[in-house]
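The complex appears here without one of its protein chains, the remainder shown in place.
For reference, chains read A and B in written order, and residue numbers begin at 1 within each chain.
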Amino acid sequence: MLSSPPVRLGELVSAVTALSARELPASLTCDVLGSEDLPIRRLGTLSDESDGVLSFVANPRYRKHLSSSRAVAVFCAPALVDALPTGCVAVVTPEPYLAYALASQWWSARAVPDALTAASSSSSVHPSACVDPGAHLAAGVEIGPMVVIERGARIGAGVRLGAFCFIGAGAEIGADCILHPHVTVSERCVMGSRGIVHSGAVIGADGFGFAPEPLSGRWIKIAQLGAVRLGEDVEIGANTCIDRGALDDTVIGNGVKLDNLVQIGHNVQIGDHTAMAGSVGVAGSAVIGAHCTFGGGAIVLGHLTVADRVHVSAASVVTKSISTPGHYSGFFPIDDNASWERNAVSLRQLDALRRRVKALEAAALNTGG
Amino acid sequence: MLSSPPVRLGELVSAVTALSARELPASLTCDVLGSEDLPIRRLGTLSDESDGVLSFVANPRYRKHLSSSRAVAVFCAPALVDALPTGCVAVVTPEPYLAYALASQWWSARAVPDALTAASSSSSVHPSACVDPGAHLAAGVEIGPMVVIERGARIGAGVRLGAFCFIGAGAEIGADCILHPHVTVSERCVMGSRGIVHSGAVIGADGFGFAPEPLSGRWIKIAQLGAVRLGEDVEIGANTCIDRGALDDTVIGNGVKLDNLVQIGHNVQIGDHTAMAGSVGVAGSAVIGAHCTFGGGAIVLGHLTVADRVHVSAASVVTKSISTPGHYSGFFPIDDNASWERNAVSLRQLDALRRRVKALEAAALNTGG
Partner (left out) sequence: MLSSPPVRLGELVSAVTALSARELPASLTCDVLGSEDLPIRRLGTLSDESDGVLSFVANPRYRKHLSSSRAVAVFCAPALVDALPTGCVAVVTPEPYLAYALASQWWSARAVPDALTAASSSSSVHPSACVDPGAHLAAGVEIGPMVVIERGARIGAGVRLGAFCFIGAGAEIGADCILHPHVTVSERCVMGSRGIVHSGAVIGADGFGFAPEPLSGRWIKIAQLGAVRLGEDVEIGANTCIDRGALDDTVIGNGVKLDNLVQIGHNVQIGDHTAMAGSVGVAGSAVIGAHCTFGGGAIVLGHLTVADRVHVSAASVVTKSISTPGHYSGFFPIDDNASWERNAVSLRQLDALRRRVKALEAAALNTGG
C-alpha cells in the first residue's frame, strides 16, 4: 500500500531519538543491536509477512510469536532480545510501545503522502471556503474546501481544517490543530494547541437543559449560555459530542483523549490525560479526575465526582461519586442465553433469597443452641 | 465573555412576566423583594463570583449555599427568601427553575450576540446555498452558507438553517425551526413548528430492515417507504438519528426532547413531552407514551409498548412492555473490580444457589418435622 522509497533503520532511529523535546521523553533511548542498514519499507505487526517490516513487541506474552516473525527489525525490551529470530535487528528500549508510537508518527509524516500533519508555513484557503471577513486566520493555516468560518473566529498558526468544517462565531482554534472533514465547533468554543478532532464531532451543541412546567408537563428550554473549552493536545473521536455549558463552560483538560461516539454533557469537567473509549456517556455537571480511563459504553451519571486515577470497566454505570483511585466494574456477565435467563429470573428474587438464607441461619442457630 | 451593556433587573423581570402567552405559564409570577435597579450583567450559578450575577435556587438543599453567594439577585421560592444574603434581591416565584429557564431564553435572545434565535422578517439566503427552484421558502427565513434544499421542500416562515444543512426532496420544516449546522432532514420528512435540531442529527435515514434469505443467510434490504414526522416544539440533540418508517411513518410527538446520540428506530412512536437523555436507543416499532423520561444509555427493545409517565433509569433495558406508570431500573451496581468479579462469578450460579437454598429449606422442614 505504501509505495514511498525505503528508509534506513539508522535514519529512522536517529529520527526517533531526534524528535522534538516535547515529543520525546528524555528517558527513551534505543540501542540498535544489529545492522543499521536494513531498509524499512513498512511498519507492521510481528505476523506481517511483507518485506522490510519494522515491528514492535510490547508485551512479554508475545515472546512466542517472535521466533516466527519475518520482521527485519523490532522495538523490544532488553529481556526479549534473545527471542528475536536470527538476523532480525533489535531496537532495544525499556518502552517499546512508546518507541513504536513515536516511530509511527514519524513514519506517517514522511512516508504516508496524504497524512494530515502540520501545514507548511504558507497559508492556503480553498476558493470554495466561506470565511467571514471578521474572522482572523494566523499564518500557515490550511483551509479545505467548503469550510465555513464565522465572524470573530480565530484560527491559530498551522491549523488544518478539513472539508465542511464549521467554526462558529468567536470560536478559537489553537495552533497546529487538525480538524478532519465535517467537524462542527460552535460559537465561542475554544480549542487548545495541537488538538485533533475527527469527522462528525460536534463541539458546543446546546446542553440538554429544560425546566418542567408543573401543570402541563411541557419542557421549557434553558438557554445554554456557556461554551466548551478544550485543553492542549486533546483528541476527539468521530461523531463525539461535547455540549456547551448552561451558565459556565464545559471544560476538557490537557491531553484528554475521547474515542468515537462519546457523549459529554454540559458543564462536565474532565481532568488532564483522562481517556474514554467509544460510546462512553458522561451526564451533565459530572467532574472527572485526571489520568482516569473509561471502557467502551461506560456511563457516568450527572453531578458526580470521580477522583484522579479511577479506571472504569466497559459498560459500567457510575451512579455515585468515587473518591478512591482504583478499578471499578459493574455489568452483568454474559452467558449462554438459557443460563442467563435462569439466573436473571433468580436475580429478580435475590433479596427474597437473601432473607430466606437469613431465616435458615436463624433456624440453624436455634437448632444448634 | 458577554460584553453587552448591563440590563436592569426591573427590565428583566418585566420582560419575564411579559413574555408571550405561549412561553409564559399563567401561573408564573415573580415578586421582587428589594431594589429593581440592580444592573444584571450575567446569568450565573450561586457560586459565580462575577459582578452583577442573576442566579436561581431551585432545590431547598442548596439553602446552605445562599448565604455566601455574591449574586445580586436570585430567583427563589418563598421559603428561601430569608436565607439570601443581605442586599441580594429576591425574585420570588413558586417555580424558580422555570423562571430561570424563561429568563435564560430572554437573556440569550437579547444579550448573546451570536445566539441562533428567531430570524428577522426579511429573508436571507447565503449565495453559496444551493436551493432547488422547485423548493418553497416562506418569508423571513435565514438560509446559511452551503445549505442544500432539494425540489419540493417547504421551509416555513422564520426558519433558520445553519451551514451545511440538507433538506431532502419534499421535506417540510415548520415555522420558526432552528437547524444548526450539518443537520440532515431526508426526503419527505416533516418537522412541526419551533423545532430545534442540533448539528449532525440525521432525520430520516433508512430504518434497519432486512429479510434473511434462508439458504444463503444474505440480508435482503426492505425499502423504507415511510418518513419521519416530528411534532411541534421538538428538540433533537447532536448526532441523534431518527429513522424513517418501513411502510408507515416514524412519529415523534409534540414537545419531545431527545439528547445527543440517541437512536430512534423505524416506526417508533413517542408520545408528547417525553424526554430521552444521551445515547438512548429505541428499537423499531416501539410505542412510547407521553411524559416519559429515559436516562442516558437506556434501551427499549422493538415492538414494545411503554405507558405514559414511565421513567426508566439510565442504562436500563426495557425488554417487555410496561403498562403501569412508575420508575423502572435494571443495571448492575458498580463496585470495586475485585468485589464485582466475585459477585459476577456467583451470579452465574445464582439459579443453582436458589435451588440449594430450596433444598436446605426442605431439609430444615424435614428436620423440624
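In this text, a residue touches a chain if its C-beta (ideal position, glycine included) is under 8 Å from a C-beta of that chain, and two chains touch if they have at least 3 such contacts.
Keep in mind it's a predicted model, so treat the numbers as computed, not measured.
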(request) Could you tell which one of A:77, A:101, A:157 or A:304 touches the chain left off the display? (result) A:101
(message) Going by the contact rule already stated, which one of B:47, B:323 or B:367 would touch the omitted chain in the full complex?
(response) B:367
(message) Just checking the interface: what residues of chain A touch the absent partner chain?
(response) 1-2, 23, 25, 27, 43-45, 48, 95, 97-98, 100-102, 104-105, 107-108, 112-115, 126, 128, 144-146, 162-164, 180-182, 196, 198-200, 233, 235, 237-239, 255, 257, 259-261, 273, 275, 277-279, 290-291, 295-297, 314-315, 331-337, 340-341, 344-345, 347-351, 353-354, 357, 360-361, 364, 367-368
(message) If the hidden chain were put back, which residues of chain B would touch it?
(response) 128, 130, 146, 148, 150, 152, 164, 166, 168-170, 182, 184, 186-188, 200, 202, 205-206, 208-223, 225, 227, 239, 241, 243, 246-248, 261, 263, 265, 279, 281, 283, 297, 299, 301, 312-313, 316-320, 326-333, 335, 339, 342-343, 345-347, 349-350, 353, 356-357, 360, 363-364, 367
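Note that only the chains that are shown with their structure count from here on.
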(request) For chain A and chain B, let me know how many angstrom lie between their CA-based centres, rounded off. (result) 27
